[in-house]
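My questions will all concern the structure given below.
The excerpt is restricted to a subset of chains, each kept in its original location.
First chain written, first letter: the chains are A and B, and each begins at residue 1.
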Amino acid sequence: MFRRLFAPTIEVSAHCDLPCGVYDPAQARIEAESIAAIIKKVADNDDPDFRTRALIIKEQRSELVKHHLWVLWTDYFKPPHFEKYPELHGLVNEATKLAGATGTKGSMDASTADELLDKIDAIAKIFWETKQG
Amino acid sequence: MFRRLFAPTIEVSAHCDLPCGVYDPAQARIEAESIAAIIKKVADNDDPDFRTRALIIKEQRSELVKHHLWVLWTDYFKPPHFEKYPELHGLVNEATKLAGATGTKGSMDASTADELLDKIDAIAKIFWETKQG
């Protein structure tokens, strides 16, 4: 049942700007994990067509990571959060850069996907603290 | 950390057809919960523009419920699952119908969203049993 409790906020945070009022940093992490999985699959597969398909899909997933983090930064985090966590703006900015052309879009290195995952976790840590605060 | 463990599979199941190999019925449930939340917000708000915005967004969320369930039905469930759960085809079919014009797209009744949620839970119950099987 935990799955139900947590999962909902993700998609909603990324799509529903009525708003539905629920947010979660997991959505971005999932896309980043998908990117890491894609990169690993490519490393284990030497079919050039498979690599092309992986690049097509990795481009989309990376864009989704950027989108979900942007939604969190704009729709969930409020001024008090940015005051309490002065590094928050920078963290989100760096994380979204890591999902762009200079990050997972332009790279097939597992380390780049890991860096992105670490940044998302740092943002998630703050997110959950604000939820309990 | 449970949130991390469960959330990932959702978006991935709905988007990544490389495939990434992870699936979860929660994605559809989230959209259905979003629909239920939208319907409740409309019941508490008599601004006609708000209702129009709710209809625009509810149309999109309902389509997402259909899409996520279809992905689960086609990409995750295999012949053995359908043999073991003969009611599975019908359950997914009824659930997707409940998210269409004769369901949450065409209705602003909370009961319709609840019926949809119940069907999704029935599908999720089978899904998790197959994961442990």
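To be clear about the criterion, contacts are C-beta pairs under 8 Å (C-beta built on N, C-alpha and C of every residue); 3 or more make two chains touch, one makes a residue touch a chain.
Bear in mind the structure is a predicted one, so any value in this text is a computation, not a measurement.
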(message) For validation: placed chains = 2, all identical. Expected total copies in the complex?
(response) 6
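Please note the rule applied: only the chains that are shown with their structure count from here on.
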(message) Tell me the rotation angle, 0 to 180 degrees, that brings the C-alpha atoms of chain A onto chain B, to the nearest 5.
(response) 180
(message) Based only on mean CA positions, could you tell me how far chain A sits from chain B in angstrom?
(response) 22
(request) Would you mind writing out the residues of chain B in touch with chain A in their complex? (result) 2-4, 6-12, 15-18, 20-22, 24, 26-27, 29-31, 33-34, 37-38, 41, 53-54, 57, 60-61, 64, 124
